[in-house]
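For this depiction, one protein chain was excluded, whereas all remaining protein chains were kept in their positions.
Moving on, here comes subunit A:
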Amino acid sequence: MRKMLAAAVSRLLPRVAPKPASRMLGAAGTFADKATFDIKPCELYRLEEGPPATAVLTREEGLKYYKTMQMVRRMELKADQLYKQKFIRGFCHLCDGQEACCVGLEAGINPTDHVITSYRAHGLCYTRGVSIRSILTELTGRRGGCAKGKGGSMHMYGKYFYGGNGIVGSQTPIGGQVAEAFNMASLWKLPCVFICENNLYGMGTATDRAAASTEYYKRGHFIPGLKVDGMDVLCVREATKFAADHCRSGKGPIVMELHTYRYHGHSMSDPGVSYRTREEIQAVRSKSDPIMLLKDRMLAGKLASADELKDIDADVKKEIEEAAQFAITDPEPALEEIAHHIYKDNPPFEVRGANPWIKFKSIS
């Protein structure tokens, strides 16, 4: 089993050099406008052809992806810090390491497409357009949060983004009901991309101890599938574009497995090292960190300078600090509001609190 896991981890490590296949110098001569990179080809299931093996990255896109990934990374690390300082309570599932997945996904779809995900949702919430400030404030449970402080880590919503769901697998409809969702989507040719962010562990259980078949992109059975390198933002973007086109052209659903890795444990109460070694985490961090990969590419393709990227890092850090400051100083929602919005258009009624003598009023 350890061998299989080692093999899975080694698959994450990049085999593609960051050197660009070609590049075009910009007018100023200092930076290129764009560069073309080779990306790892996706493994296909029930598909004749897959996403392209090269991707074009413009300077603008590169900077945007870099900044967004850094924002997600820093936001997650800040959330870690706030949790340990007990500003964030309850459950907190961090997605650092998986930034390429949410940024690549957003790059491959339209802002008006609909996205729903599981509890490891902060990154996707940001890429879908919710501000860092709203997210961090929601985590600290204050009024300024995107769900008014009531939803917390797992229940963040935005336009065209339906959360954030606490029940495991509930986003699929939902859970063990994956099979039925696949069935209905395929039967009715619904334009739905089913994405599995395979970070090799389901909470504390390695995939090969929990799944009879770990080739998740094939688990759609009658639904075509793609296995994508989830640490490479360009690979994710191209695969997502391909998958979205597949659906939009009326061919029905498609499954996308993103091979990725999370540095933190499953949640903040999981140290993350009882079921895997620190060496493994370190290996992934040093060899296939998504932000590092993008940075290397941009430098090699002369799309940006190291200093420019450092400036972006500093900006990001500042923005996150400000957002965190707001998040811990914003007042909490009034306790009276705790029972609101249970029903709609209902006359106000009383909801019992923690003991029979505490009552809250619920208004719709």
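The definition used in the following text is that a contact is a pair of C-beta atoms (placed from the backbone, for glycine too) under 8 Å apart; a residue touches a chain by one contact, two chains touch by 3 or more; residues count from 1.
Rule of thumb we're sticking to: contacts and distances are computed from a predicted model.
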| item | value |
| --- | --- |
| Complex member absent from the view - protein name from UniProt, among "Septin", "3-methyl-2-oxobutanoate dehydrogenase (2-methylpropanoyl-transferring)", "Vacuolar protein sorting-associated protein 33A" or "DNA-directed RNA polymerase III subunit RPC6" | "3-methyl-2-oxobutanoate dehydrogenase (2-methylpropanoyl-transferring)" |
| Residue among A:Met184, A:Ala283 or A:Ile312 touching the omitted chain | A:Met184 |
| Residue touching the undisplayed chain, where the options are A:Lys67, A:Arg89, A:Lys148 or A:Arg209 | A:Lys148 |
| Contact set of subunit A toward the excluded chain (per top definition) | 147-148, 150-151, 155, 157, 162-163, 167, 170, 173-175, 177, 180-181, 183-184, 187, 340-346, 349, 351 |
